[in-house]
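Just dropping this structure here.
The complex appears here minus one protein chain, its other protein chains still in place.
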Amino acid sequence: MSADRPGKPLKVALFGSGRIGHVHARNILANPELELVAIADPFIDGARALAAGTGAVAVSTADEVFGIEGLDAVIIGSPTSTHVELISRAAAQGVAALCEKPIDLDVERVLACRDSLRGNETPLMLGFNRRFDPNFSAVQARVAAGEIGKLEQLTIISRDPAPAPAAYIASSGGIFRDQSIHDLDMARFFVPEIIEVSATGSNLFCDYIEEAGDFDSVVITLRGRNGEQITIINSRHSAFGHDQRLEAFGSEGMLTAGNLTPTSVRKFTAAGAEEADPYLNFFLERYADAYRSELDSFAKAVRAGTACSPGFDDGLQALLLANAAEESARSGRVVKIGQA
Amino acid sequence: MSADRPGKPLKVALFGSGRIGHVHARNILANPELELVAIADPFIDGARALAAGTGAVAVSTADEVFGIEGLDAVIIGSPTSTHVELISRAAAQGVAALCEKPIDLDVERVLACRDSLRGNETPLMLGFNRRFDPNFSAVQARVAAGEIGKLEQLTIISRDPAPAPAAYIASSGGIFRDQSIHDLDMARFFVPEIIEVSATGSNLFCDYIEEAGDFDSVVITLRGRNGEQITIINSRHSAFGHDQRLEAFGSEGMLTAGNLTPTSVRKFTAAGAEEADPYLNFFLERYADAYRSELDSFAKAVRAGTACSPGFDDGLQALLLANAAEESARSGRVVKIGQA
Amino acid sequence: MSADRPGKPLKVALFGSGRIGHVHARNILANPELELVAIADPFIDGARALAAGTGAVAVSTADEVFGIEGLDAVIIGSPTSTHVELISRAAAQGVAALCEKPIDLDVERVLACRDSLRGNETPLMLGFNRRFDPNFSAVQARVAAGEIGKLEQLTIISRDPAPAPAAYIASSGGIFRDQSIHDLDMARFFVPEIIEVSATGSNLFCDYIEEAGDFDSVVITLRGRNGEQITIINSRHSAFGHDQRLEAFGSEGMLTAGNLTPTSVRKFTAAGAEEADPYLNFFLERYADAYRSELDSFAKAVRAGTACSPGFDDGLQALLLANAAEESARSGRVVKIGQA
Partner (left out) sequence: MSADRPGKPLKVALFGSGRIGHVHARNILANPELELVAIADPFIDGARALAAGTGAVAVSTADEVFGIEGLDAVIIGSPTSTHVELISRAAAQGVAALCEKPIDLDVERVLACRDSLRGNETPLMLGFNRRFDPNFSAVQARVAAGEIGKLEQLTIISRDPAPAPAAYIASSGGIFRDQSIHDLDMARFFVPEIIEVSATGSNLFCDYIEEAGDFDSVVITLRGRNGEQITIINSRHSAFGHDQRLEAFGSEGMLTAGNLTPTSVRKFTAAGAEEADPYLNFFLERYADAYRSELDSFAKAVRAGTACSPGFDDGLQALLLANAAEESARSGRVVKIGQA
């Protein structure tokens, strides 16, 4: 572990060479605290392409990764179905892990995993990257510092630019577990204890989502322990780019975080005034800073031996809320959240 | 009726000399299409004070008003409990009426009133002034014109600057029927046919509202006939003034209408940049243009002998939605809207 | 004079039935302090059309106006060449006057007029309407109150939507005396004592302005007594509507006043985000509030018998600055401003 090698970068292996794998690989390489030693993907060509010129080895199995001498940490960006196993192996071997959300789509598997990890203090971080977005995290910190008094209503608007392909949708676990889960975690970032969930879903524009029995548009209402009202508005598309905003309304004021434009340029013509550039299109651009900052936070926690945040329980709680939202949307009833 | 006296202003009487009475009185006086002939209030001193110097007579009873020779129209700004009777008398006598919302707090009385008015074509307008706000009406017109494709999600944020006094709250009919009803009508302005309502209420800051068995903060989710999702977020207070915004999100874009500042001045200091003036504080300032435009629309419709919009049925539908929202917030269940 | 008839509205006559005459007529009619008794225009049909239904008489000569019994005030919105004579007659007769800018294009005539008025205390106001714009006047008041410390740099951007017709340009006195004069007065609203003027002019887009020996685009730099730097940027056209802004930069911060949109609506599409409506197109809309407020200020001063502001000397000083700017643009030298 790192404590044994002060000053040397942490040896990190990356699972997954897809879109999110590329983000993590680039950030690991740019982070002086981290050394990328391996990229693992059963689709070995993907691993090789990503590893080229980085000094990392490309491997196809977890066994090869966990056999690396002096491995400090793994970043798990492989498909959801692999998360529980990789988390478990890392923990068993004392290797820190940063795992993309969700832990698993099956809450029973997640609970079993939790039980098996009990007592194991190997650092484990859940990849709710938006907690590290400088805009959202600034609002959260300022609310926590009391700048707007007591938080009363939180509004989260979160729309993807375009629906994922049909194949992705089919195995996504549905909009609540795939898309809304980020916003449910954001709700918990501000109001950790949620006691009620109600939700509604619609099929407004995407046939293949409807055919998959999933919704393309949802609204979720949460209630916190102290009566806080949280509203999440999601859509699987947005003509004007990734729509990622929130408003924290408190007894003494409001703090908002808005969408991001690539530049500060504004255009004025006879057709309209003050027109901004189109918004950053999707999460890779929108959350570029957040991913960097997330990795940095992970590296620091591992190095310091402190607990990672968000952690396993945050992943579990977000999944329970997503399940509750789905249940509410299907039943037309408010769902109470107990202790899992 | 007006048709008999082309070119002459319509003779108008005003019920109520309170806050909203003052707004209407000033607008009638400034409108060349209208002549203010009487102001009625059982609190005759209020009527007299408002009538002073206007040429209108101050009276204390409806009988006096309806006895005025050649009366063309009444503006009903007296307490809610008087609305049904005044609407009925005006209609019976063929006098046009512009009545403040709600028609009544008791849906049975409203339905009975509706039945009694059947076949009577005397112009009757409901005072949902926000439909005449230049910002909201521009969004509605542009959405209706297809500028953002098909409307999918509508978000209405509506917060009063401060709670009304305890006495007002006690007879207000509750937040859904008193405050949210404006937003429920706004929802119907965009999506006339609502099929489902769900709502949640909290007590976050005002003891006397809680003691009255009412909520100070609510979130309402509506579903339209075509699956449209409408979210209404209400609070009885707002530290930064009257918070009145909406966002119409469609398949091809979004149109929003924001809060209003008294000037375009912005301030830049070491403490912060681009600070706008505090928002207009309450509805009298925020909707000054809307009240003027509403009265103008009423005058034009009466003069032209065309139907008023919004009309009696809009008042009824908004009340039914408010009742449904209350029922949902109390029961934790989605409430389906049938045909009333 | 008004002092003799407390409580009654002031009797006002209007010279000129053109564009600005219409603005003043409408505002006089809406102002309970004022009674419009006559509209004068040698083009008597214009006067008649504007007077129709207002209760005012239409006349074609100044003699008829000044023969009106009990006349309290005149609003001079007739051509510039008539201003000096009408101001003089009003003052001689003790009739208050609100005169559009400029007093005259010929500074010698203005100085002679000033001399002839010496000792005469009849109220006289110059129509620099922008001092009454709620945005600019708020900035000026807040700067004067010390909100940004000591004023150091003032930037005024002022562009008309489109050039006036060739015939107007020919008799306008040139861009400095016709357009910039408003901004030069605005400069003096913030920094009354200007000691140096430098200017540059270009011909960038309008042939007939160039043929008239005039500029279509100018930049003026002024220096105040305390070293304040004031920049005025003018153009005779602007594709995006009337561009009317200013920035007051001080030792402790900055206050700005921006352009006005008809609504708060913003549009978001794949082409761009946060697009506002096109700006209000020209001065009649942009300064509607300012004209109302200007007339109100005039009425109050006349009623109270206090001095009007801006007054005759403000008109003279703005003209001297305009002449200095022209001289600088022609000579390529800074022009010092002495005492006139």
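A, B and C are the chain letters, set down in written order, and residue numbers restart from 1 in every chain.
Here is the rule we use: a residue touches a chain if its C-beta (ideal position, glycine included) is under 8 Å from a C-beta of that chain, and two chains touch if they have at least 3 such contacts.
Please read these numbers as outputs of a predicted model, since none were measured by experiment.
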Visible chains that the absent chain touches, using the contact criterion stated earlier: A, B, C
Options C:E85, C:D106, C:E196 or C:E285, residue touching the unrepresented chain: C:E196
Residue touching the undisplayed chain, where the options are C:A25, C:M254 or C:I337: C:M254
Given A:R114, A:K267 or A:R292, the one touching the chain that is not displayed: A:K267
Hidden partner chain, residues of subunit C it touches: 148-150, 152-153, 155, 157, 159, 196, 198, 200, 202-205, 217-219, 221, 223, 226-229, 231, 233, 235, 237-240, 243, 249-254, 332-334
Hidden partner interface residues of subunit A, rising order: 30, 134-135, 138-139, 142, 147-148, 252-260, 262-270, 277
Those residues of subunit B which, in the complete complex, touch the missing chain: 239-241, 259, 261, 267-279
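Note that only the chains that are shown with their structure count from here on.
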Between subunit A and its twin subunit B, rotation from the CA superposition, multiple of 5 degrees: 180
Distance between the centres, which are taken as Cα means, of subunit C and subunit B, whole angstrom: 40
Rounded Å distance between subunit A and subunit B, as computed from the means of their C-alpha atoms: 43
Approximate Å spacing (C-alpha centroids) for the pair subunit A, subunit C: 59
Of all residues in subunit B, the ones touching two or more other chains: 148, 252-254
